[in-house]
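The other protein chains are all here in position, but one chain of the complex has been omitted.
Letters A and B mark the chains as written, and numbering starts fresh at 1 in each.
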Amino acid sequence: MKQLLSGNEAIFQGAIRAGAGYFAGYPITPSSEILQQAAARAEEDPGFRFLQAEDEIAAAIATISASLAGAKSFTATSGPGFSLMQEALGWGHAVEAPCIFVNSMRVGPSTGMPTQPAQSDLLQIKGGSAGDYYPIAFYPNSVEESFRLTVTAFNAAEESLSPVLLLFDALLSHLYEMADLDAIEVAVVPRTKEPLGRGQRLFTGTAHDRMGNVKTNDPEAYRDWLNDLKERHLQVADKYPLFEYFPGKDPDTLLIAFGITSRIVAPLKERFSIFRPIRIYPVLEKELKKVTQPYRHIIVIEGNDGQYASWAECAISRKVMRVPCLGGGFKLRWIQSQIEERLKGR
Amino acid sequence: MKPRLNVIWNEIYCKRCIICVEVCPVGVLSLEMDEIAEKPGCIRCYQCERYCPDIAIEVMDEKERLSSEFGVGSSEI
Partner (left out) sequence: MINRSYKELLKMGRFPHTWCPGCGIGAVLKNVAMDLRELGWNDRNTTVVSGIGCSGRMAGYMNLDAVHTPHGRALTAAEAIKTVRPDLNVVVLSGDGDLGAIGGNHLLHTSRRNPDITVFCNDNEIYGLTGGQAGPTTPKGTKTITSPRGEIFQPLRLGRILTTQAPYFYARTTVYHLNHFKACIREALLWKGFSFVDIISDCIELNGRRLGFKTAHQMFKWFDERFHIVEGMRDHLKDDELGIAKREVEAEEVPMGKVEVKVEVKHEDLKTFTPEELKHFDGSEGRPIYIGYKGKVYDISASPLFQGEKKMRCHIAGKDLTKDIEIAPHGEDLVYHFPIVGRLKE
């Protein structure tokens, strides 16, 4: 049955569909509704546990620990909270805990603009926590896709045994659209990792070998372990090479936009080709190379100062142009004028 | 593992912290030449074993002690 629901509601429903049994979070605009739905759910469903933690650090640690204990778990936050969760994310990768971290991005840095959308936490995905780790991140652009991608994210988490990121933003969180969730069929990957209480394993953030023994002085054991992890994560990411490509009339210009920006520039589809990455990280290198190849001009339109653009440049070994939509300014007219300016005289 | 008169001392686990030496109420233990030595007089109070943080010293069971002291099998007791 079709219903009107918000992005935050779609994410929560997606989590339930995926079999989520634990949510820990902290109130923060614009993701608080996910926390609140979790609280309501916990009241009526004994199989669903909820914690409003004292801070985001606790929320993140609790999410990962609940996963180790056997629950499909998730948390939701925004930029400042996501910043607090970074250490825990590194730990989640080290102990190989399948879970979801939702980041509904808003203008930063720091407190920034709590109610204005942004897409400026991309570099943080990869570089927020200390050390090398290989996160997988998805970013939907509609309420219905939010539902689907949440289940996809949970699946990718189970397969990669890691905290998978679901990127979101302040606009999408509170955007209301019609969707028929019951009609959406999407496979759910079950939990296979053995929970606590089944062995004598040590789940630790300290460097360890593949057997779980602490090895703080062995470069070879570390390399083996990290390469295993990397390979597994990249293999899982390859199972989800999600994107959309709309060839337009102009054979020379390709726009790259994702999340809420892709919705805003959608009217430009007639004129320009648009590439919309849905899997944001690892970067869709193969796909970008193929799609960008025939175009002379590539313009990345994003709610930050060129974060995805820098990744795209790396991936295709070519310079791209940038239209940074900063401070919550995503007006289509302005974006159009910026595109015209970039293309002037070319 | 090195048996003494009443205790068995684990030279690998032992870190020579000498808690056992200092906690022994009859002072029969000592650290000599980097080893825990025992002179006669042990009252088998188990304090050395109880206090050792490294599980490096244990009081022999009665049977073990007698057989090690007299070099005879336990059936002789």
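Simple rule for what comes next: contacts are C-beta pairs under 8 Å (C-beta built on N, C-alpha and C of every residue); 3 or more make two chains touch, one makes a residue touch a chain.
Note that the structure is a prediction, hence the values are computed from the model and not measured.
Within subunit B, the residues in touch with the undisplayed chain are 12-19, 22-23, 46, 49-56, 58-59, 61.
Residues of subunit A that touch the chain left out of view are 21-22, 24, 49, 51, 53-55, 57-58, 61-66, 68-71, 73, 87-88, 91, 95, 195-206, 214.
Keep this in mind: only the chains that are shown with their structure count from here on.
Rounded to whole angstrom, the centroid-to-centroid distance between subunit A and subunit B, based on C-alpha atoms, equals 61 Å.
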